[in-house]
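Attaching a single structure in structure tokens format; questions to follow.
Of the protein chains in this complex, one is absent; all others appear in place.
Up next, subunit A:
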Amino acid sequence: MSDKVKVTIDGITVEVEPGTSILNAARQIGGDIVPPAMCYYSKLEGSGGKCRTCLVKVSKGSEKDPRPMPKLVASCRTGVMDGMEVQNITSPEVIEARKGVVEMLLINHPLDCPVCDQAGECHLQDLSYEHGVADTRYEFDRRTFERIDIGDKIQLHMTRCILCYRCVYVADQITDNRVHGILGRGDASEISTYIEKAIDNDFSGNVIDVCPVGALTDKTFRFKNRVWFTKPVDAHRDCPKCKGKVTLWYKGEEVLRVTGRKDQFGEVEDFICNTCRFDTKNTSDWVIEGPRHISHTSVISSNHYEMTPLPVIKDNPILIEANKIEFDRATKV
């Protein structure tokens, strides 16, 4: 007998290493049955267990002990057992609970998506679109904070934060010196850097990428453009500090921002350094690999085509000849 364990998620059986979480087992299957995750980040040790969006129902504990688990469990924090049976989208209870979680996460969220730079690639937007209800029952004032500059490149909008702690783990594990964390407790907790001390570190920019909402955004990209009007292009460069594999977001000829390459679960493949992210924004700094594939369900894919563009009038001799009169008139003007 192999030492792999069998787990069934929504009727699909998969064999995984013992010790794998239910969420990661579901990710190995892929598709619709993967529970959404706001706080869990596979590259950050210890993340997960905070947002409760990945709740699933365990209808059979294991082969040895087939009793179901009494409550819904967070799939990112629950390990698989041999013969376990899990229900995600097939369980109405889970769907209902997830609606509640979304409402809870949105209680203090300002819903300023028209202003927010994360709109279009925001996990909370996707999550509430898929699982949320249209209105809230919350009648009180939402918590408000002044926006804070963390260094000159990172902008913190604490009002938008859902306290997933991902950025804290980045600061703990990716950068050398942790200088920011969560202050206060419960409703009063907020991310801060103690006396707004600047994060001064080569990898601090990654907190922007890991943030599932628009709480931590790139200040150099602030209000420059909406993400769905920019064109993502994969590129790389020789970087002494990181692997240098990034996505460039173009508008016309100009690189508006640089981010890590995000996979289908919204997690970056490699963390990139601040030089790559903030300081090298010329096409000449990069070796272009080609347009980045964007899932057709994303708003970013609208009006983007992964093909060579058709010849426009100015390059096509036949069309130039045909439009001669129109061109003449234009030059006269």
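General observations
Assume contacts are C-beta pairs under 8 Å (C-beta built on N, C-alpha and C of every residue); 3 or more make two chains touch, one makes a residue touch a chain; residues count from 1.
Here is the rule we go by: contacts and distances are computed from a predicted model.
Hidden chain, UniProt protein name from the list "NADH-quinone oxidoreductase subunit I", "Aldehyde dehydrogenase family protein", "Hydrogenase maturation factor HypA" or "ABC transporter permease": "NADH-quinone oxidoreductase subunit I". Of the candidate positions A:99, A:143 or A:226, contact with the hidden chain is made by A:226.
Within the complete assembly, A:114 is the residue of A:114, A:186 or A:240 that touches the hidden chain. Seen from subunit A, the chain kept out of the figure touches residues 112-115, 119, 222-226, 228-229, 299, 302-303, 330, 333.
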